[in-house]
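Structure below; questions to follow.
Every protein chain except one is present and positioned as in the full complex.
Think of it as A, B and C in the order they're written, each chain with its own count starting at 1.
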Amino acid sequence: MSTREKTIVDKKEIQHLIAKRAAKELEGPCIVNLGIGIPTLVAEYIHDENVFLHTENGLLGVTDVEEQDMDPNLVNAGKLPVGEAIGASYFNSADSFAMIRGGHIDVAILGVLQVDQTGVIANWAVPGKNIMGVGGAMDLLVGAKKVILAMTHTNKDGSRKILKECTYPITSTRSVDKIITELAIFEVVNKTLRLVELMPGVTIEEVREKTEADFIDSLGDV
Amino acid sequence: MSTREKTIVDKKEIQHLIAKRAAKELEGPCIVNLGIGIPTLVAEYIHDENVFLHTENGLLGVTDVEEQDMDPNLVNAGKLPVGEAIGASYFNSADSFAMIRGGHIDVAILGVLQVDQTGVIANWAVPGKNIMGVGGAMDLLVGAKKVILAMTHTNKDGSRKILKECTYPITSTRSVDKIITELAIFEVVNKTLRLVELMPGVTIEEVREKTEADFIDSLGDV
Amino acid sequence: MANIRQDIHDALSCIKNGHTVMVGGFGLVGAPLTLIDGLTKKDVKDLTIISNNLGESGKGLGILLNQNKIKKAIGSYFTSNRDVGEKYQKGEIELQLLPQGTLAESMRAGGAGIGGYYTTTGVGTQLAEGKEEREINGIKYIFEPAIRADVALIRAYKADRLGNLSYYKTARNFNPVMATAANMVIVEVDEIVEPGELSPEEIITPHLYVDYIVEAQQVLTKEGVVNK
Partner (left out) sequence: MANIRQDIHDALSCIKNGHTVMVGGFGLVGAPLTLIDGLTKKDVKDLTIISNNLGESGKGLGILLNQNKIKKAIGSYFTSNRDVGEKYQKGEIELQLLPQGTLAESMRAGGAGIGGYYTTTGVGTQLAEGKEEREINGIKYIFEPAIRADVALIRAYKADRLGNLSYYKTARNFNPVMATAANMVIVEVDEIVEPGELSPEEIITPHLYVDYIVEAQQVLTKEGVVNK
C-alpha cells in the first residue's frame, strides 16, 4: 500500500470512528437531520428503529439503499442515493424547511470548518474564496433542538479547527451542544467547552495540543 | 298562498334571477369562489365544464350533490353539503387561503350588506351589533382578480344598499368590478359606477329611485 | 413519534389552567369531537381557544363556552354560535377576530419559525386598527404576528402507529396547520393502522408533528354527532 493509499484508508477509518461515536448520541424516539460529509456516515451506525432521519430536500424516513435498488430521483441533501423507510413521507422544500426552522427536528449532526470556544461555528464560507454556497446550514443551526458536530479534530495539514475565535464567517450566533472528534468529546455549557470524554487511547495532552480553544476538563465529572 | 308564503317565493325567485344572471359572467377556463347566500346559488346555473369552483375550506372542484350522496364531511364555505368533481383536490386552510390571497382565484362572487359609489363594500359587520364574524371575506377582496357582487338591490324593508358611502365597516379598500342585482348591472370603472344593463322589464327610473349612489348611464355604450 | 392513548382524560392531561389550545375543524366538520367532549369533562379554566368557530350553541366548543372555561377566543367566525355574543356583552369572554386567511397563515408562521409577516388582507379596515402598516414595492400591507399554542387538538382520518396522518376530504381544513404550531399535538382519528398502510402520497402530516393519538368515539354523521 502506498503512503497515499494508507492516508486515504486512515482518513476513512477516522471518519467512521467519529460517525460511529456520534451515532451513540441518538436515542429514539427522535427526528435527526444529518449534514453532508462525516454526518452522512452516521446513518450506517444507527440501529434504533425509533431514530427517524429527515433530509431537507424533502423526505422523512431516510434509509440505506442497495446498489441495485438505487433510484436517481431518490437522494439525500448530499445528492447521494438513499432508500425510503416504512412510514416515510415526502414534502416540498418550503414544508421541509418549515419543519427545520419551526423547531421540529430534535437533533442535527453537522460538519464544520471551524468552531470557537463558545460553540459558535463556521461551516459555509472561506474568506478569499467565492462565497457561493450555504444550503441548509443556517436553517439547521437556528432550528434544530440539539446540534452535534461530527468533525475531524484538525485539518488535513494539521492546523487546528477548534479555535478561540472563528476566522471564517459564522453560520449562526447559536452555539452547538456537543462536539465529537476522533480525539475527544466536548459539551458546550453556557458558552463554554467542557471536555467530557477522550476517545480510546487518546491523552488529554494530545487534545490540548490540537485544540486552540480554552476548555474545562470535565473528565472526572459524573 | 298567504302573503307571507308569496313573499318567500318572490324572494327565492329574485335570488335565483340574480344568481342566473351572475352565472353568465363566468366564461371558462376560470377559477371561481362563491360566497355565502345568493352567490352559492350561482353554482346551479354554471354549465361550462371549464368553470372550476374553489371553496376556501379546502376544495377545488365543487359540484352539486344529490340528497342520497351527501357526505357530512364534504361541505362548502357555507357548511352546505357539496360533491367533488372529477379532478378535484383537497388542501388545508393555509394552502387554500394562499391560493386566494396569492391571486390565484380568477373570480369571486360575493354578497354584501352595502356597496358605495366607488365600488367599496361592507359585508362583515353591522355597527351596534357584536362584531363576531369575518370569515374569508377580506381575503377574497384583496386576492381575487375580479370581484362580482350578486345582491338584492335593496333590503327587505326597501332601504337602499347601493349608497354614496358605506355606513357599515368596510371589508377592503379595493373596489369590486361588477354589481348584479335583480334590477340592473353596474360596472365599476375608475372608482365610478356605470349602469350597463337593465334586467328585463326594469326602467332606469326604478333603478335611480332604488339607488342612492351616483352612477353614469352607460346603457347606450357598446 | 406518537403515543397511542386509550383514555381520553389521560391524553388531555397536558392541558393546564391558562393554556392556549388550538382546536381544529370548520364548524363541526373536521372538529376533534371526542377530545372536545373530553375537555368539557376536565376540570380546567382560563383557556384561550384558537379555532375558526366556537362550535354551535350548546355543541362542541359551545359547551366549553357555556361552562365558562374559555377566557379568550381567537377565530374568524364566531357568528355560528349565538351564545358567544351574549358572553361577550357580559364581559365574560375576550374575542380576537382575524380574517380566516390570516388566522390560518399566522398558525403556519408559528409552526414554521416565522415571527410574523405582511399581508394585504384587512388593510384599511377596522381589523387593521393598531396594526403596523408598511409599504412594500408600492403595495400596502399590515403586520401579523405568528400564532402558536400550548396544545393542539385536531382530527384526522387515519393515523399509522408512527403518527403519520391522512385526512378525509374537507375535514382537513385547519387540522394540518395546527399540528405544526403547538408544543403538544393530540389527534383523534377514525382508524389506527400499521406503518406502511398509508402511502407516502396520502400522508399529509408527517409523524414528527404528532404527540398523542386517540381513537375517535364521536363522529359526525348526516344525523349529527353520534357516539361510535
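One rule holds for everything that comes next: contacts are C-beta pairs under 8 Å (C-beta built on N, C-alpha and C of every residue); 3 or more make two chains touch, one makes a residue touch a chain.
None of the values given here were measured: they were computed from a predicted structure.
Peer 1: Given the contact definition stated above, which residue among C:T48, C:Q100, C:T119 or C:N173 touches the chain not shown here?
Peer 2: With C:T48, C:Q100, C:T119 or C:N173 as choices, the missing chain is touched by C:T119.
Peer 1: I'm checking contacts with the chain that's been left out. Which of B:A19, B:V75, B:M99 or B:L149 qualifies?
Peer 2: Of these options, the touching residue for the absent chain is B:M99.
Peer 1: Taking the entire complex into account, which one of A:L17, A:C30, A:A85 or A:I100 touches the absent chain?
Peer 2: If we include the chain that is not displayed, A:I100 is the one touching it.
Peer 1: State which residues belonging to chain B touch the missing partner chain.
Peer 2: Chain B touches the missing chain through residues 28-29, 31, 50, 52, 54, 60, 84, 86-91, 97-105, 142-143.
Peer 1: Spell out, residue by residue, where the missing chain touches chain C.
Peer 2: These residues touch the chain not displayed: 105, 109, 112-121, 134, 136-137, 139, 141, 145, 166, 169, 199-202.
Peer 1: Mind listing the chain A residues that contact the chain we can't see here?
Peer 2: The list for chain A reads 55-59, 70-75, 79, 84, 90-94, 96-98, 100-101, 125, 129-139, 142-143, 169-173.
Just so we're on the same page, only the chains that are shown with their structure count from here on.
Peer 1: Measuring centre to centre with C-alpha atoms, which chain is farthest from chain B?
Peer 2: Max centre-to-centre separation from chain B belongs to A.
Peer 1: Based only on mean CA positions, could you tell me how far chain B sits from chain C in angstrom?
Peer 2: Once rounded, the distance between the two centres reads 29 Å.
Peer 1: Suppose each chain is reduced to the average of its Cα coordinates; what separation in Å results between chain A and chain B?
Peer 2: Once rounded, the distance between the two centres reads 56 Å.
Peer 1: Taking each chain's centre as the mean position of its Cα atoms, how many Å separate chain A from chain C?
Peer 2: 36
Peer 1: Which chain A residues sit where two or more other chains touch them?
Peer 2: none
Peer 1: On chain C, where are the residues touching two or more other chains?
Peer 2: Touching at least two other chains: 108.
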